[in-house]
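All remarks here apply to the structure that follows.
In this view, the complex is presented without one of its protein chains, the others remaining in place.
Coming up: subunit A.
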Amino acid sequence: MNNIRSNKHQPTADDSRIDWGIIFVVLMLALIGLASIYVAASHDSSVTSVFRVMLPQLLWYIIGTVIVIVLMQFDAEQLWKIAPLVYGIGVFLLIAVLFLYSRAYAQNTGAKSWFAIGSLTFQPSEVMKPAFILMMARVVTLYNSNHPNRNLKSDWRLLAIMTGWLLPVLVLLKLQNDFGTMLVFIAIFGGIVLVSGISWKILGPIIGIGITVGATALTFVTTTWGRNILMHIGFKAYQFDRVDNWLNPSQDTSNSGYQLWQSMKAIGSGQLSGNGFNVMHVHVPVQESDMIFSVIGSNFGFVGGLLLILLYFLLIYQMIRVTFDTMNEFYAYIATGVVMMILFHVFENIGMSIGLLPLTGIPLPFISQGGSALLGNLIGVGLIMSMRYHYKSYMFTNRSSFSEK
């Protein structure tokens, strides 16, 4: 921890511009991830060679590291410039995948979210996440600087503009049938709205309404009378399956309920300190990707799970610290977006593995198998790293040439 820098420290050497704290956490997560995938793959009867599962993941890490290094070279000005470009490219890819999606993957997962070239697969919505964060940060910063005297009316307009940038992404993801990723974008959006400076007089009622609607919906889907009403207005019985599985994981263990119950068994049987490395007594479907936390929970128990969550907290804390250190509004929004992205992934993934939340196809950042998700998260890390790398220049070089277009 002592290498977390505060802005009170004098930068002394070039290497101090590199945030070793974040690198340390990500490296730890990468090692835990590789070990977990090794365990999952060696207990998966459909995997013929563990090496062939591990190698791509390692390669993605190397590719991701290269991208992080490249991204660190971008300063705020350059990030500002490329934001609309990457957002545009992202939207283009999201449209393209609707036509060129991999039929085989769609068959397996029900979502048209993957490109596939041979055995290589790529999910554009994953890299869309950092692009969306950049764009959001730019939009809010630009608006705030154009409206130094904020009032309720201008805040409403900001909210409308932000929503305007969110909607196309949501529509495209809906068309891909990828509900989980939609939630990630909503979480990012929500986080940035919260820090964008919009008045509490607007946020308060919105949060209030959100909680009320959520609680009402929960009451409706969890009670018999509520369901009867919902079925009258066109909901179908199978749509409650997911809720049922979540409420009573041991009840229907046939389809997705089976997956959840196996995961809960694996994690629960880990008890305090786990069964030990590479000892799996329970078969959990898709353990390498979405259900990877069951490996950690089973092998290292409550202690392992706690340490992992602490590691994530440390990562998020450091990211927020960077914004305090840099004192830069644009950076603050980017960091918030990245934090929200990682937070939502961690919370939803671990939450669903332990029966706290309903199942969705959301991977665990830096740990789950899967190249595009890892890339998306490493780009997020790269953005934060670039802030630390460049912020001194603003402190000591009084640049004012960067102006609006």
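Just so it is clear, contacts are C-beta pairs under 8 Å (C-beta built on N, C-alpha and C of every residue); 3 or more make two chains touch, one makes a residue touch a chain; residues count from 1.
In this section, contacts and distances are computed from a predicted model.
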| item | value |
| --- | --- |
| Among "Chemotaxis protein CheA", "Penicillin-binding protein 2", "YeeE/YedE family protein" or "NADH-quinone oxidoreductase subunit J", the UniProt name of the subunit that does not appear here | "Penicillin-binding protein 2" |
| Of A:56, A:84, A:226 or A:268, the one touching the omitted chain in the full complex | A:268 |
| Residue of A:123, A:141, A:368 or A:386 touching the missing chain in the full complex | A:141 |
| Candidates A:29, A:135 or A:332 - the one touching the absent chain | A:332 |
| Candidate in contact with the missing chain, chosen from A:221, A:354 or A:375 | A:354 |
| Interface with the undisplayed chain - residues on subunit A | 45, 76-77, 103-104, 107, 110, 141, 144-145, 148, 177, 191, 194-195, 197, 236, 238-239, 241, 255, 264-272, 280-283, 297, 301-302, 305-306, 309, 312-313, 316-317, 320, 323-324, 327-332, 336, 339-340, 343, 346-347, 350-351, 354-356, 394-395, 398-400, 402-404 |
